[in-house]
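Just one protein chain is left out here, and the rest sit where they should.
== subunit A ==
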Amino acid sequence: MKRLQNVWKDKVAVLSLSIITVTTMAGIFAPFVAPHDPAEVHMELRFASASWEYLLGNDHLGRCVLSRLIYAIRPSMLWVFVALLLSVFIGSIVGVLAGYFRGKTDAFLMRVCDVVLSFPGYVMILAIIGILGVGFENLIIAFVLMKWAWFARIIRTSVMQYTESDYVKFAKAIGSSNMAIMIRHIVPVALPDIAVISSSSFGSMILQISGFSFLGLGIQAPEAEWGMMLNEARDVMFSRPEFMLAPGLTIVIVVSAINYLSDALQVALDPKLMTSTYKQQGLEAASTVKLEGKGVA
């Protein structure tokens, strides 16, 4: 937890974190936050502009755009997060085992990863959806199946570098078991790397899943999803371009927030920032920030 305190010093990171938290909360509590039922059709309100009752207007079936946007957080962000966690989890296990044991274990696991990675990603996802059928769950399964190998490769490289270090050698010499070494020394030290890798690919995964929904391969109507909302607005792209704005901007803002936060995490999780005299340093940093602020003013 001490490590996360470093994030608070970075203003962009705090802003990004609050955007992500608010969005997540809104997604989880969508029925309480959304002003209307997202599937409620009002044909008399087709393409209505923003009004006090419907803050972002109504779509081609007269459904409330804001409510749909809020409900869409669940598949677009929360389920993508679950898919990310699953693939990072599988990737970490494979990567840590390969990077720690090396030799034959490493060669075998990495050849498996190579095989998975040598299929073209998009085509494979399309193929898996083709086999399992169109649907959001199948899209998520396809993503997990395709993504873990990439995480495994990257995590292995980072783990390898820590396995070389002398504190691991020492732990081996005094007779710690391999399991204990992995839990005590490898995973905690590699965790910042894993967090940064996964958070930076979170953004691209949201974009990809939205992309598949845009193509009509992911979530099915009448459920809402950001990519699908874009697709629905595409029909009226030239007559009512503002309908692309709401889902488009939401994607851009959320993905940028995630990318900025992952940058900040990278800095904040550096163990060299940890000090025994933490509070003192924090105060010093705060006072220099103030001084700089005055200089600018």
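Everything below uses one rule, namely that a residue touches a chain if its C-beta (ideal position, glycine included) is under 8 Å from a C-beta of that chain, and two chains touch if they have at least 3 such contacts; residues count from 1.
The rule we apply is simple: contacts and distances are computed from a predicted model.
S.K.: I want to check something: the complex is missing a chain, and I'd like its UniProt protein name from "Anti-sigma-K factor rskA", "ABC transporter ATP-binding protein", "4Fe-4S dicluster domain-containing protein" or "Imidazolonepropionase".
M.R.: "ABC transporter ATP-binding protein"
S.K.: From the listed residues A:Thr24, A:Ser176, A:Ser200 or A:Gln266, report the one that touches the chain absent from this view.
M.R.: Checking the options A:Thr24, A:Ser176, A:Ser200 or A:Gln266, the one contacting the hidden chain is A:Ser176.
S.K.: Write down which of A:Ala107, A:Leu132, A:Ala221 or A:Leu249 is the residue touching the left-out chain.
M.R.: Of the candidates A:Ala107, A:Leu132, A:Ala221 or A:Leu249, A:Ala107 is in touch with the missing chain.
S.K.: Can you list, in ascending order, the subunit A residues touching the missing chain?
M.R.: Here the touching residues of subunit A are 107, 165-167, 169-177, 184-185, 188-189, 271-272, 274-276.
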